[in-house]
Structures are given as C-alpha cells and as structure tokens.
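Only one protein chain is missing; all other protein chains are in place.
Entry: subunit A
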Amino acid sequence: MFYRDRKEWADLEPVPQDDGPNPVVKIAYSEKFSDVYDYFRALLKKDERSDRAFALTAEAIELNAANYTVWHYRRVLLQALQKDLREEMRYITDIIEEQPKNYQVWHHRRMVVEWLNDPSEELEFIADILSQDAKNYHAWQHRQWVIQEYKLWDNELEFVEKLLEEDVRNNSVWNQRHFVISHTTGYSSPAILDREVQYCLNQIRKAPHNESAWNYLKGILQDRGMSSHPGLLEQVLELKETHCSPYLLAFLVDCYEDALENNNQKETLNRALEVCEYLAQEKDTIRKEYWLFLQRSLESRFECIDVLLCQGISPLLKSDIKNGV
C-alpha cells in the first residue's frame, strides 16, 4: 500500500523531486519507489524523529542502499530514539551480506561498532565476507580499522597464513601480512627479516609466477639494502634456473642497482644491463620499451670510470652530474 494512501501518514505532505524544466540523467522511478522517497523527503524536511520515520528508512534503503542521506538520517534516529544497537548490528550484517561493495553500509557498520564500543563480532563477520570474495577492498579496510582501533593483532598473522595457503596469489593477504608485522614486531630484527625473506622464497618455489610475493620481498628489503642481505642474491640466481619469472628478473635488476649504488663495478652494471635486455627481448616483452628505458638510465647513471677516463673526462665531475639525477 502506498504511503500516500495510508491514514497514519495523512498529516505529511509528500515532497517530490524537482529537477526543473530540463532534467539531466533522469532516473525513471516506479510509482512505488517515488512514493517511498516522496515521504522520505517530507520527513527529512521537518527533521521528524519518530518510529514511523525509522521504519521508512529501512524501506528507502531497500530501494537504494547507496543513498548516504538516508543512512545519515537513520543514524540520527538511532540515537534520538535510543534504538537497540545490537538489533542494528544484525540489520547491517544482513545488508552487507547482500551488498558487500557499497561504501555506505560499511561506514554505517563502523559507526554502530564505535557507538557500542564492541568489536567482538567483527573479525568473524569480515572473515565470512572474505570467504565470498577474498579481495573485497571494503572488507579489508574495515578489518584493518577494527584491528588497529581495538588492538586485535594477536591472531591476525595466523589468519593471513591460512588465507595464503588457500590462495598464495591473493595480493590483499600479502598486504595484510605487511600490515600486521609492521605494526607488531616490525622488520628491524634480523631474525624477523630473515624469517620473512625465507617465507617469501618458499612461497615463490611453490608458485613462481606470483607478483605479490616478489613485491613483498622487494618491499621489505628495498630500504634495508637489497644486495646486502646475506645469501639472498645467490638464492635468487639459483631460482632463476628453475623458477624464473619477469618478477624474479626485475628483482635481480633492483639488486644490481642497489649494489651499484654502494660500489659501482663494471661487472655488476653489465649483469644489470643483460637482465634488462633479457626482459625486453624475451621474458617480459609487453614492457620492452620500459626495460630498454631502464637499461639506458642505468647505463647513463653508472657509466664506468674507465670509460670516462678514456673520454678524457674527470670521472668525479661527470658522475656527480649523473648521480645527482
């Protein structure tokens, strides 16, 4: 039954949308849809705080859960009418299960959790959403918020390992691994760093063509000296024979670049240039132009001292200019 025909709503004048004489991107609503929202607009105008208003917001949400004004008004009513927030948690749980990629529903849940100051259902709920879509950005974002806000770090690494076992290529889970460790033990201790390096290499042995694992490995080492981690270069060169990938080769280039920054050797530069060539011509041809560009820039940055001497140029001056870039 339309709201316009209900006796208990007769006191309200419905408010239609008014787009003027030349509406643009007009959405053709059914009578039912317009009826609900005409009464929503009427309630909004007088800022009515009542149970009938609260009930109507649920209908409005069902028709369009992306209307952020409806959600905001519902939150105003939740507080003004002192509604049962546990019941609201049940409600928002159902809505998110139906529409897990909507921004408004996750924001609403966050507000209710904050009001209740009770995160106890969150990790399990989010795990359930992730079981349906393990890369849902909203779910991971909410999870990080809950963990950080309420200090729920204890079991998260275990959760990460479980998900990586299910899908070692899930980039969101690798990101979560970094999130957990950087906020708990950190990566400064050699024991932890080495554990993580070995963990990466083991995952790479199982699934070599995995950008996420290589990005993680590079990520934790890039500011700690990629070429100085004991035995790593050797392990990577070994893997190159049996578990090669564009990511392995790119990692190798980055190792050589790091080495060159500390000790500019012709041999190292040549190796780096060779790998760039191999990537460009054979192993990562879609990025051919990029690898050739990188090759040129490495060449120009680390042009060797003996070459410069042959050109009769003071090596110090030229390398100052080059390395200043």
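The definition used in the following text is that a residue touches a chain if its C-beta (ideal position, glycine included) is under 8 Å from a C-beta of that chain, and two chains touch if they have at least 3 such contacts; residues count from 1.
Please note the rule applied: contacts and distances are computed from a predicted model.
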{"item": "Which of \"Metaxin\", \"Integrator complex subunit 13\", \"Geranylgeranyl transferase type-1 subunit beta\" or \"Large ribosomal subunit protein uL3m\" matches, in UniProt, the chain that is not displayed", "value": "\"Geranylgeranyl transferase type-1 subunit beta\""}
{"item": "Residue among A:F33, A:W153 or A:Y199 touching the omitted chain", "value": "A:F33"}
{"item": "Contacting the left-out chain in the complete assembly, out of A:D47, A:E238 or A:E282", "value": "A:D47"}
{"item": "Residues belonging to subunit A that touch the chain removed from view", "value": "15-30, 33, 37, 41-42, 44-45, 47, 63-69, 72-73, 103, 106-107, 135, 137, 140-141, 144, 148, 169-172, 175, 178-179, 182-183, 210-212, 215-216, 218-220, 222, 250, 286-290, 292-293, 325"}
